[in-house]
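Excluded from the complex is one protein chain; the other protein chains are retained at their positions.
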Amino acid sequence: MALGTGCTARPGNSRNNKTGSWRVFRPAFINERCTSCGMCRIVCPEGCIGENEEGLPVPDYDYCKGCGLCAEECPSEAIEMKKEEK
Amino acid sequence: MHAQAFPAFGVERRGAPVQAFVRFDNKKIRLRSQIYEPDYIIVQDSTLIKDVNVFYGMKEGGIAIVNTEKGIESPVPKGVKVIMIDATSIALQKIGLPITNTALMGAFAAASGEIGFTALEDAVKRRFRGDLATKNIAAAKAAYDFVKGAA
Partner (left out) sequence: MLEITEGSLAVADAVGKCRPQVIAAYPITPQTHIVEALADMVANCTIDAEYITVESEFSALSACLGASAAGSRVYSATTSQGLALMFEVCFNCAGMRLPVVMTIANRALGAPLSIWNDQQDSISLRDSGWLQFYAEDNQEATDLHYLAYRVSEDHNILLPSFVCFDGFILSHTYEPVDILTQEEADRYLPRFTPFQRLDAEDPISFGLFAAPDYYMEFRYEIDQAAKKALSVFPKAGREFAELFGRDYSGLVESYRMEDADCALVAMGSLCGTVKDAIDELRDAGNKVGLLKIRTFRPFPADEVKKALSGVSRVAVLDKNISLGSKGAVALEVRDALYGSQIPVHDYIIGLGGRDVRKKDIARVVSLAGEGKGDLYYGLREEVLK
């Protein structure tokens, strides 16, 4: 069976469930305007924004649902929501 | 005329894939199982096509309406007519939100001929009031005209 006795599962399996495909809008990060304040990483409900060595945000589009909170909260207007082409 | 419409939810979260089914008939509909051999299908999000065989059970002469901007690559069963429409853009333009239901209903009315546009308009007016009704009817009409024009 896919699940163990008692309907158990090992931790971390939600990573297998990629939730980014239903996005209508994709956040595009404009690094030139970014001040590396980290606000986008804090407000992302999916926790799918990381950072690179230069402190710039790196989104994981496999899990980004396109909610737009990061763009809404970005103090430098460095994130634009662009329509996905499906 | 009898009708039956019901959803089949997956997990309870916004955006998760769901299915919904509709039957219509001249006699009372007693059957409660899901639909396995649809005459028509409507695919609201074309990215699902790679995960789910949306065409499963379709027969020759069936019509599939797919919401897509760039088209689909997957194989389509023989004799099934595929109508592609960018309902998301229509909805964004007419309603201001990426909610495609009414646009796709317009596309369905045009593609299938099963329901007239006036009936659809009445149904939308029963569901929404005022400005929202006007916007949704506009979305349905744009999709209806697109499919009629394309046909």
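The chains carry the letters A and B, assigned in the order they are written, with residues numbered from 1 in each.
Definition applied: contacts are C-beta pairs under 8 Å (C-beta built on N, C-alpha and C of every residue); 3 or more make two chains touch, one makes a residue touch a chain.
Predicted, not measured: the structure shown is a model, and the values here were computed from it.
A.B. asks: Given the contact rule set out at the top, which of the displayed chains would the hidden chain touch in the full complex?
C.D. replies: Within the full complex, the chain not displayed touches A, B.
A.B. asks: Per the definition of touch given earlier, which of B:Q4, B:T47, B:Q93 or B:T134 contacts the omitted chain?
C.D. replies: The one listed residue touching the chain not shown is B:Q4.
A.B. asks: Contacts of chain B with the missing chain: which residues?
C.D. replies: Chain B touches the missing chain through residues 2-9, 12, 29-34, 36.
A.B. asks: Residues on chain A that touch the omitted chain in the whole complex?
C.D. replies: Interface with the chain not displayed, on the chain A side: 1, 3, 6-7.
To be clear about the criterion, only the chains that are shown with their structure count from here on.
A.B. asks: For chain A versus chain B, what separation do you get between their C-alpha means, in angstrom?
C.D. replies: Result: the chain centres lie 30 Å from each other.
A.B. asks: Using the touch definition up top, name the residues of chain A that touch chain B in the complex.
C.D. replies: Touch residues, chain A against chain B: 19, 21-22, 24-25, 65, 83, 85-86.
A.B. asks: Per the contact definition, I'd like the list of chain B residues that touch chain A in the complex.
C.D. replies: Chain B reaches chain A through residues 15-17, 45-48, 51, 67-70, 88-89, 92, 98.
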